[in-house]
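Here the complex is missing one protein chain, while the rest keep their positions.
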Amino acid sequence: MSGYKYLKEQVYEANMEIPKEKLAIVTFGNVSGVDRAAGVVAIKPSGVPYHRLKAEDMVIVDLDNVLVEGNMRPSSDTKTHTLLYKNFPGIGGVCHTHSTYAVAWAQAIRPIPNLGTTHADHLTAAVPVTAVMSDDMIRRDYELETGNQILNLFQERKLSYEEVEMVLVACHGPFTWGKDPGKAVYNSVILEEIARMAYLTLQINPDAGTIKQSLIDKHYFRKHGKDAYYGQD
Amino acid sequence: MSGYKYLKEQVYEANMEIPKEKLAIVTFGNVSGVDRAAGVVAIKPSGVPYHRLKAEDMVIVDLDNVLVEGNMRPSSDTKTHTLLYKNFPGIGGVCHTHSTYAVAWAQAIRPIPNLGTTHADHLTAAVPVTAVMSDDMIRRDYELETGNQILNLFQERKLSYEEVEMVLVACHGPFTWGKDPGKAVYNSVILEEIARMAYLTLQINPDAGTIKQSLIDKHYFRKHGKDAYYGQD
Amino acid sequence: MSGYKYLKEQVYEANMEIPKEKLAIVTFGNVSGVDRAAGVVAIKPSGVPYHRLKAEDMVIVDLDNVLVEGNMRPSSDTKTHTLLYKNFPGIGGVCHTHSTYAVAWAQAIRPIPNLGTTHADHLTAAVPVTAVMSDDMIRRDYELETGNQILNLFQERKLSYEEVEMVLVACHGPFTWGKDPGKAVYNSVILEEIARMAYLTLQINPDAGTIKQSLIDKHYFRKHGKDAYYGQD
Partner (left out) sequence: MSGYKYLKEQVYEANMEIPKEKLAIVTFGNVSGVDRAAGVVAIKPSGVPYHRLKAEDMVIVDLDNVLVEGNMRPSSDTKTHTLLYKNFPGIGGVCHTHSTYAVAWAQAIRPIPNLGTTHADHLTAAVPVTAVMSDDMIRRDYELETGNQILNLFQERKLSYEEVEMVLVACHGPFTWGKDPGKAVYNSVILEEIARMAYLTLQINPDAGTIKQSLIDKHYFRKHGKDAYYGQD
């Protein structure tokens, strides 16, 4: 019997949110979760349609991408996930989807500006978009370099992975993360909605701009941090 | 046993229309109802997902936002609701959503012009949008000032809250109201649909303009007022 | 017991397609059917939500809009329906919806150009849009004049009601008809889809134009007329 039953079930449940929330079609998308004490990650097997997925199919790898347990090949994006776990010590789950509006912004290579309080409730910054990868990086170790593009972006822009839990990989699509796999998927749901709202806003008024810093701070800090008064915690 | 059982159930039912009508995702949105004789308001607890909500979770506050009954924190938007109840004496319910098209117009800081009879069936004016709040108001007592922005707008434009049962708060989203909580949500459903129709209309024809006053009056008054002949009442 | 049971059931079934096919929200829209031998029309009662509608609620009026049978007020659009029955002798059903894309074209006061074979499968012409009604017509007998606007348009443009079974009333929305109530609703389903396709097409390529006459004829006549070879009849 697997020693990672709980982790596999948690990651399986989070993966099943992807089709339920319409964040990807067919086999696209994948969620992982980490057990930091055990040093392992559970992740969706590559290319399996959601309606055939079972909790025991989740693949266990270590943080160096070595297979620990599982009969199937892990998601082809595994190296991106593990690199994020190594560099973002406070996260417990990572989610990658091909949700339509987020992908459109990623393909447009445009950050999603903070145009309203729905966005500001979740992050203060624009949703950032990575640089286009060099030919060399693409050919070398593509999925690892995808992770490096994200890390470079956060470093260059001095973004905190705890405040900005989402990113657009240029020409590709979104990655999100959170304290656990469920929260990582939750952030993908939020991202898709703010991507859609921002799209519509700019179609109505191409001059709509980033909202005031005071409004961003108000909404962000009523939900996050020590003075938060939204929710029941 | 609660003395407000009926009010809580009515407000609970109205809140459950929000996910059913796809007016908001996750925990967004909230509906309240007032019992004017008792001087209390029932409102959704803050940050609770709809699928976990129960009628007894509704929080009872008085019109000065003092907790009367409930184990949970009321919606963070409570002060906006109570201010509307105090100033709009004929209303029995208030609804706030993050419905996608209405939010897009609010983020675009554009009123929704009256472009057709679907709109005119429900209100004669454009759906108004508040001014952007000052930094000072945001920092002072944000949710109360959100209500004040709505009141100021209605006063300045000489709008009747009985004829115009909906408003867009700039950079944020819609608030609607009505004679009871169910009617308040109904108005959010209508607002989302006219927001979407207006969006598409202006994409097809950017010069589409407000329809004739005679057509507005015809549609509005066949549904409202003493000569109404729409419906069964 | 009603002598119009069959007609009422047929019209009820057709009305229930409106919410099922998402052609209107809340109480919007209405379908009627005519029994030409009996000289009566069955139509949806005014303002009743679809989930509360029952077959026996259908209201029976004669072609001069006089109530024949029913406990409720007929649809406020009844006079438009009866005028169409009087002037289009071959039709058996009429449908009015507020479907979103068709309304957007009506509000834009733009005919829907014939941009492809999905459109040409159903009609050769652009979907026509009426003129904006005069103040005088609106104030006089609005619903009757709505019908007159449709009749005038068909006369002026020399359109055949048998070939063009749909129209957009400017600033309002679509009316469709057919050999029976079910076919009238079917045409509303088709209209909404070609309205949406045309919208998207012109967003992609604003210069997209009406397709060739030979292609229109090919598609229309493989489905209609004596040489049709589509379908099983």
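Chains: A, B and C, in written order; residue numbering restarts at 1 for each.
In the analysis below, a contact is a pair of C-beta atoms (placed from the backbone, for glycine too) under 8 Å apart; a residue touches a chain by one contact, two chains touch by 3 or more.
Worth saying up front: this structure is predicted, and the values here are computed from it rather than measured.
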{"item": "Where the missing chain makes contact, among the chains that are shown", "value": "A, C"}
{"item": "Candidates A:106, A:153 or A:166 - the one touching the absent chain", "value": "A:106"}
{"item": "Contact residue for the chain not shown (choose from A:92, A:128, A:147 or A:173)", "value": "A:173"}
{"item": "Options C:36, C:157 or C:218, residue touching the unrepresented chain", "value": "C:218"}
{"item": "Given C:66, C:131 or C:200, the one touching the chain that is not displayed", "value": "C:200"}
{"item": "Residues of subunit C (touch criterion as defined above) contacting the omitted chain", "value": "115-118, 186, 189-190, 193, 196-198, 200-201, 203-205, 208, 211-212, 214-215, 218, 222, 229-232"}
{"item": "Touching residues (missing chain, whole complex) on subunit A", "value": "25-28, 45-48, 72-73, 76, 98, 100-101, 103-110, 132-133, 135, 138-139, 142, 171-173, 199, 202-203"}
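Simple rule for what comes next: only the chains that are shown with their structure count from here on.
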{"item": "Inter-copy rotation, subunit B to subunit C, in degrees (Cα atoms; steps of 5)", "value": "90"}
{"item": "Separation of mean Cα positions, subunit C and subunit B [Å, integer]", "value": "33"}
{"item": "Junction residues of subunit A, two or more chains touched", "value": "none"}
